[in-house]
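The complex appears here minus one protein chain, its other protein chains still in place.
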Amino acid sequence: MTKSYKEDVAAVDKRVGALFKAAPKTMTPYSQLVKAASADGALDSKVKELMALSISVAIRCDDCIVFHLRAALNHGASREEVIETISVAIEMGGGPSVVYGGRAFAALEELS
Amino acid sequence: MTKSYKEDVAAVDKRVGALFKAAPKTMTPYSQLVKAASADGALDSKVKELMALSISVAIRCDDCIVFHLRAALNHGASREEVIETISVAIEMGGGPSVVYGGRAFAALEELS
Amino acid sequence: MTKSYKEDVAAVDKRVGALFKAAPKTMTPYSQLVKAASADGALDSKVKELMALSISVAIRCDDCIVFHLRAALNHGASREEVIETISVAIEMGGGPSVVYGGRAFAALEELS
Amino acid sequence: MTKSYKEDVAAVDKRVGALFKAAPKTMTPYSQLVKAASADGALDSKVKELMALSISVAIRCDDCIVFHLRAALNHGASREEVIETISVAIEMGGGPSVVYGGRAFAALEELS
Amino acid sequence: MTKSYKEDVAAVDKRVGALFKAAPKTMTPYSQLVKAASADGALDSKVKELMALSISVAIRCDDCIVFHLRAALNHGASREEVIETISVAIEMGGGPSVVYGGRAFAALEELS
Partner (left out) sequence: MTKSYKEDVAAVDKRVGALFKAAPKTMTPYSQLVKAASADGALDSKVKELMALSISVAIRCDDCIVFHLRAALNHGASREEVIETISVAIEMGGGPSVVYGGRAFAALEELS
């Protein structure tokens, strides 16, 4: 993770885009899975992206954090909702979620 | 995990209760952390428990699944909301989340 | 995990089948992803199922172990190939992979 | 995990013993690694087994918990030392370490 | 992780400090939990920080490694004790713990 989260998320987009072209048979159904799982339903997309963010922090996945944070913000997540999402991850992940939550929060401050 | 999720969650309660008595200095602030992280706020408690459930499935934690599923149901989560929560975990966890999502769904059918 | 791995894998099938019916929009593309990822290609299906088994042991996923072990055996994996797969998982996972490798090996002895 | 941790650890011993016979080329150096890593040194074996137990709880590995708990007790670990070890795991693992710490504590009560 | 571990740990401090200000209701009890879990008791604080370091290596958490390595050194941990801690993590984590143990060792050489 660099000092600029916008650059990080752009790098993720570029790498995943390249992988998509190289492995379309796997990545096409994966994209459909993502679309189905994150669509508005009983829970709206914003909540689902925050959920994905909470998992990202809990499992310590830098690239996932910036990716799903951006998606949550694009769906209208507020600063406070992101902070509460990080708090749930800390409940479920302890110290490692504190340090990765710190990364998510730093990204939030820059991206929003 | 046995065939009865009600017994599973009762066993979790019993074990965690015993640990609480044995390690009150650690468990008391942990309980306060849980209370703060799962309280109604910008996101309501139901969503937060579903988030904790999504993490539980993604990290493959049986005891966590039954614990947070019960909490989500107690906060009024619907069957469909639980299923969509499992779907987000599958997006974030692939095959292992499918099999643990299967466990969560089986528990849902019994607990609800 | 019970004493009978055949019962375990039957229980996985049942739980995942029920989840499939409850969440078809997510599970249908997931199934297509699995089909694409495990199809014969530059690597054959047997090797891919052994790979999935090595991951299953390394991440300590009981249900995944029995599921992918059965698939590998169905694609003609030999006893020795399964044992070497467990060995790679141990290289990558240390002690926890030894104990879960022990579970995989016990399942192998019963299933084959 | 059954109701009897003694049976659990006996089952681990049996499974790992069978794997050792099936994969001696991998398991022999692994055993030497374990011997070297857990020998008395700047830190004594008891502390090292408690460390292994803390990792076992943090990564949610049932079989590892009973195995390293027994080893720690065999090296003279006290009840209070085990409880403090579980507390460090909770600091590092949050809720999932609480429920697996609860399993470790239940095993402690039975094994000691 | 940059080439300078002192900068890394300073960055962790800064990010966690900012998160603390943003989420005081969650972070305050978490801090109390840390204080309780890492206090001198049946095991001394040095051993507990080494334990937290062993978990950090085993779960591959860069920020956790530099944080708990510094804490262990501040509590008087010797070079040899840190190396033995890394060895226990390798026993429990295999190859990934070797490469993250390599990071912890490089940090040790710089921080001490």
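As written, the chains take the letters A, B, C, D and E, and residue 1 is the first residue of each chain.
The criterion applied here is as follows: a contact is a pair of C-beta atoms (placed from the backbone, for glycine too) under 8 Å apart; a residue touches a chain by one contact, two chains touch by 3 or more.
These figures come from a predicted structure and were not determined experimentally.
Annotation for chain D: contacts to the undisplayed chain at residues 25-26, 28-30, 32-33, 36-37, 39. Where chain E meets the omitted chain, the residues involved are 60, 83-84, 86-87, 90-91, 95-96, 98-103, 105-106, 109. Although one chain is not displayed, its contacts with chain C can still be listed: residues 33-34, 36-38, 41-43, 47-48, 50-52, 54-56, 58-59, 64, 78, 80-81, 83-85, 87-93.
In this text, only the chains that are shown with their structure count from here on.
Over half of the residue-numbered contact pairs of C-D are shared by just one pair in D-E, B-C or C-E, which is B-C. With centres defined as mean CA coordinates, chain E is found 25 Å away from chain A. Measuring from the averaged C-alpha position of chain B to that of chain E gives a distance of 28 Å.
Residue positions of chain B touching 2 or more other chains, listed in rising order: 25-26, 30, 33-34, 36-37, 52, 56, 59-60, 64, 83-84, 87, 90-91.
Taken as a contact graph, the chains are fully connected, with every chain touching every other chain.
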